[in-house]
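Right, I'll just put the structure down here and ask away after.
For this view, one protein chain was removed and the others were kept in their places.
Let's look at subunit A:
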Amino acid sequence: MALRNIIGKRIGNGIGLVGRRSLSTSTSDVENRNAKSMNLYSAINQALHLALETDPRAFVFGEDVSFGGVFRCTTGLADRFGKARVFNTPLCEQGIVGFGIGLAAMGNRAIAEIQFADYIYPAFDQIVNEAAKFRYRSGNQFNCGGLTIRAPYGAVGHGGHYHSQSPEAFFCHVPGIKVVIPRSPRQAKGLLLSCIRDPNPVVFFEPKWLYRLAVEEVPEHDYMLPLSKAEVIRQGSDITLVGWGAQLSIMEQACIEAEKDGISCELIDLKTLIPWDKETVEASVRKTGRVLISHEAPVTGGFGAEISASIVERCFLRLEAPVARVCGLDTPFPLVFEPFYMPSKNKVLDAIKATVNY
């Protein structure tokens, strides 16, 4: 079946790329001592081990976390730290997050796991109305900064409507919380530790496609990566590409292809979606004059719209072409049509060429 070949190819490309190259070009963000090759869920697992080790008032809870979780991110935690600190909750997302807010308000570090980002919507009320506004409305008497919500998001090839959604845009509209999305194991470990230790509530989306596929050298020590700092992972001069999470590997492939046509692409990983690093992106756009944003979520109202509007505000006279957005279509996430829905390498490549030749 033709469809399956496409799906297979996407997976194949994903493995090839992310496995062989580290996407990070910055030289010294993390020391490389004692680096070990591991995949995304192992890196997250290590981060959680470190978080619980270093803070006796840290808890990990969620559905099925006790045996390791459906993606194995929490393996070994219950055995090592005990059932009082790592425990399963009943199946009630609203309760899980609300309960986490309460824990955080009393000074604990609550690391809540939502099993799939698609299930986060019952908890949306608690996140938006309670977590985001807690410090504000109590006049800084209480805060739930210790709350970190982890959820696997994004397409996985066969997830269908309810195991593939990218809800980051909904949360980016809420002042008071931070949204962080890592692109690789090494980034994930550092970013997750920063999120857990950040004094604000954070929603941490993990690209589930990369849990097993992305393999990278990850240092074994405790390290943190700064939030709200975007990273230029590929230098270029003709067009700036902005993305996050699993989509970056697709964009990187498109950049390589575009290189063959003489287009030099600069690729930026936003890492933190709110508050996002406008300065880095602006500096890059001032250099190239063109920008393309790509994400899996539907194009209308996706976070790309915010980036586009901000860049146009700041760099209007410098722009040589309209801001391009290559995103998912405005439909519910499809099952059989996933390859057509997704912003694939070819779509990104077409958009790069159209923008450069504008």
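To be clear about the criterion, a residue touches a chain if its C-beta (ideal position, glycine included) is under 8 Å from a C-beta of that chain, and two chains touch if they have at least 3 such contacts; residues count from 1.
Rule of thumb we're sticking to: contacts and distances are computed from a predicted model.
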- Message: Which of the following is the UniProt-recorded protein name of the chain this complex doesn't show: "Pyruvate dehydrogenase E1 component subunit alpha", "Auxin-responsive protein", "Trafficking protein particle complex subunit 13 isoform X1" or "C2H2-type domain-containing protein"?
- Response: "Pyruvate dehydrogenase E1 component subunit alpha"
- Which listed residue (A:76, A:102 or A:334) would be found touching the missing chain in the intact complex? A:334
- Message: One chain isn't shown here. Among A:63, A:216 or A:252, which residue touches it?
- Response: A:63
- Item | subunit A residues touching the omitted chain (full complex) | 1-4, 7, 63-64, 66-67, 70, 88-92, 94-95, 118-119, 122, 157-163, 299-300, 324-332, 334-337, 340-341, 343-344, 346-348, 350-351, 354
